[in-house]
Every structure is written in structure tokens, then in C-alpha cells.
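Up next is chain A:
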Amino acid sequence: ACTTDDGDSAVVEGDAAEPETEAVSTDVTGEGQTITFWHAMGGDLGLAVDQLVDRFNETNELDITVVSEFQGTYDDAITKLRSASLGNLEADVVQIYDIGSRYMLDSGYVVPMQDFIDSEGYDISQIEPNIAAYYTVNDDLYSMPFNSSTPVLYYNVDMFEEAGVDGPPESLSEIEDMHDALVNEGGADMPIALTIYGWFVEQFTAKQGLDLVNNGNGRDDVATEVSFMDNDAMINILEEWYALYESGAAPNVGREGGIPEFVSGQAAMTLASTASLSSILNEVDGSFEVGTAYLPAVKEGDDGGVSIGGASLWALESGNDEKEQASWEFIKFLISPEIQADWASSTGYFPITTAAHEEDVFKENIENFPQFQTAIDQLHESSAESQGAFLSVFPEARQIIENEIENMLNGVATPEEAAEEMAAQINSAIENYNLINTPE
Partner candidate 1 sequence: MADVQLKQVSKVYANETVAVKPLDLSIKDKEFLVFVGPSGCGKSTTLRMIAGLEAISDGGLYIGQELVNHLSPKDRDIAMVFQNYALYPHMSIYENIGFSLKMKKFSKSDRDRRIREAAGILGLTDFLERKPSSLSGGQRQRVALGRAMVRHPKVFLLDEPLSNLDAKLRVAMRAEIIKLHRKLKTTFVYVTHDQTEAMTMGDRIAVMNDGNLEQIDTPFNLYEYPLTRFVAEFIGSPKMSVFKTRIHRRSDWQIKINGQYINLGSGLTSRLITGQSDDQRVYAGIRPEDIQLSHIRDNQSFLAEVQTIEQMGSDMYIHVAIDECDALTVRASPDTKVSVGDSICLRVDSNKWHLFDHQKEKTLLRSPFRPAAKSREEHLVS
Partner candidate 2 sequence: MAAQVEETRPFILDDEQASLIRRQEIKKKVQKAGLLGINTVVMLVVLFPLLYAVSMSLKSPGEVYSSTFRLLPESLQLSNYADAFAVAPLGQYIANSFIVASLITVGQLVSGALAAFSFQFLESKGKEIIFALVLATLMVPGEATIVSNYLQIGQWGWLDSYRALIVPFLTSATTIFLFRQFYKSFPIALYESAKMDGCSNIRFIFQILLPLSKPAIGAVSVNAFINAWNMYMWPLLVSGSDRYRTVQIGVSMMNSVDSQSVVLMLAGVVIVLIPSLFIFIIGQKSLVKGLFAGSVKG
């Protein structure tokens, strides 16, 4: 029995929260509340989040206290949230990565952002439309984008100059052409350190302008199976990837590699999130010039764009209006232009509101580090069409994709076999999920 619910099922779920929506009236202020904020920002990013939280705690006039809890990686955080729902673990605001969105919608314990927005008449026009699009279902904004990113190509400008290579590649196949020059003249051990990261596959699919799953990439209706086999999206990616690997242009650096090879000067290029920008610059520490470029296309002439990545903030139902209101206050604080500008400069994430671009901090930062601009341009050039897939079992699907890429690189499977295996496993996961989690 497969769910026949359309995408509205989430809204139906959301309806359950309707009474609260009404209750969000003037007398609910969130004053004096203590709320828990789960995030998944480790290392430097985590320090930055903590600063924001401290700042909110100090400055908010409603005497709201936010307790921030680091929950590990994005994967860990959603896992924790899912298992927390089985018990008494409570959070009011959680940061969930892009691919967790569908699950959150289905989960039934979120308060849609739209509710707050509507009841307060909050103006969201400031929010970058390309970003908001990702988190919007049937014109309702469900979660608030907070730290948004896209993947970009980082390259070692010194090496490229040394090798006499004109500029960064625009497609994967171009990398092969630069191989000899970068290695022999540029002194690189490898042209590109290509991390085995499902996100890149997702982005390469978008870059091809193709869907990952059916039913309009899961946005028109609940996805029931993958579509990357039918539209050859996956096979294209895997073949290119494998070709790069075969030729030695992109050795297997595993799931953790990539940035280390790049910053240590072994790789001439790497792919990474814009969020890594500041830490990469930090690590390189001026030992060479870091350039950034758009995510390469899979094949020349692909006409898609990139979809927004990173994570968004979800308000969770707690049955306590005051708390929920406090969550909203906190979220509003986080997306205020001033904060976003700050946040963007210290991390590498985009400011999600256009107003933030006007802030001095931000302008200054762009001036010092023009590399930031690439990501912004890339996002602006992408259309809202490439808003990315919605899939309940997305985290699992990403694992499966990464596994199979590993299998492919390790010679266990050919690109075709890998793609087929991905499809089979993901389809079965989708089927299983839809079977069990039909809302009563």
C-alpha cells in the first residue's frame, strides 16, 4: 500500500498546528522562555553559532534564553532528532540540513514558519527567492533558511599559473585536459581531490537540469521512486567521475579527503561547500592564492544550475505557545540582516537576506576576500527551478550513493552497476518508508 497522498499531506500535518497558529496573538510574546536550539555546526562554525546565541541571549529584550546544543554532523543531528522523538528529548529549534526537509515535513512535529509569518505579518520578501524556494511547499515556507551554501570549485591559482592553465574548468571532462600540465608543470600530485560526497552528485544532477526522483523531484507529490535512471543523470555523473579516477586526475580520497589535499598543496583543485571557504583560507594561510569557481558541469553544455544547500531552522511543536513564540523570536534574530552579514563573513555561508548585502561587515569582507562573490553569483545565476529534490529517505539515499561510488572507485562495480544498485536500494528504501509511515 503506497501512499497516495500528495504533497499536501505535509500541509495536512501542518494543519494540526493550526490552533497554535491562531493562538499566536499579541498576548503571546515568548517572554522569559528558555528554549533549546540544536545545531550541527562543529569546529569554527560551532564557535560562530555560539557567539550568535550568546549575542541573542544578551540583547533580546524579552529575556529569552537560548541553550545551544551541538549535535554532531548533519547526519548525527537528524538521527538524534528522529530518535529523540521516541522519547523525552526535547528541542525547540533545530538546524536540519537540506535533505532532511522532507522528513521534517512528514514528521508531524514542526510548526511551519508560514504560521509565524502569517500571524505576525512578517515581511519575507527580503529573503533570497532562490533560497526560500527550496524550503517552500505549496507556497508555504516551512523552515527558515539559515546557513545556505552551494558547492564551489576551489583551485590553486599559483599552480594554475605555473602550469599555464587559463582558468578553472567548467566541466568535469575539462579537468582531464589540464591533468598533464597541472601535474608536470604545476607540481600538483593530483589535479583534483574529489571527495566522495553525495551532495556533489545531487548538485551535478541539478547542474544537468535533471531530477533525482520522480513526481517533480518529489515536490509535486511524494516521490515513489528515483528518476535518475530514466533520465541518465546518474550514469552521466558516474561515468565522468570514473573516467577522472581512471586517468588519475581524481584519485580516491575517500569521504574525508578533499580539503586536506587541497590546502596542503597536493591537489590543484577540490570541490567543497562555500561554507568551507573561511576555514580553507585559514588553513592555506597565504601559502598560495585560492581561487573559487562555479561547480563544474558534468558535460559541457549542461544548462542547469546549483540548488541551495546547507541547512535551515525548524521550529518544533512543544505544545507551549510561549516557547514557540520564543523560537520565532530567535529565528527572526538569526535572519536579521545584521546577523546574517556577520555570519556570512565569518563563515562563508550566504546571507539569506538581500539586505545583509548592504551591511558594512559584509561589504568589507567581500572586498578582502573576493572569493565569496563566486558563490553568490552562482546562486543568482541558478534558477529557482533547480530547487533540489524532496525525499523522505534522502539521508539514507545519500549514504547509498556514497557507498556505491566507493564500490565503483574500488573496482567492485562498474558505473552502470553502481547506478543500478543505487536505484534499487533507494527505491526499496522509499517503498519501505512509504509503506510504514502512511499517516493514519
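Candidates were picked such that all candidates are chains of the complex that A comes from, given by their letters.
The working rule: a residue touches a chain if its C-beta (ideal position, glycine included) is under 8 Å from a C-beta of that chain, and two chains touch if they have at least 3 such contacts; residues count from 1.
None of the values given here were measured: they were computed from a predicted structure.
Peer 1: Of the numbered candidates 1 or 2, which one touches chain A within this complex?
Peer 2: 2
Peer 1: Which stretch or stretches of chain A touch candidate 2 in the complex?
Peer 2: Residues of chain A touching candidate 2: 36, 42-44, 46-47, 67, 69-72, 76, 80, 83-84, 86-89, 91, 256-257, 259-260, 263-264, 266, 279, 282-283, 285.
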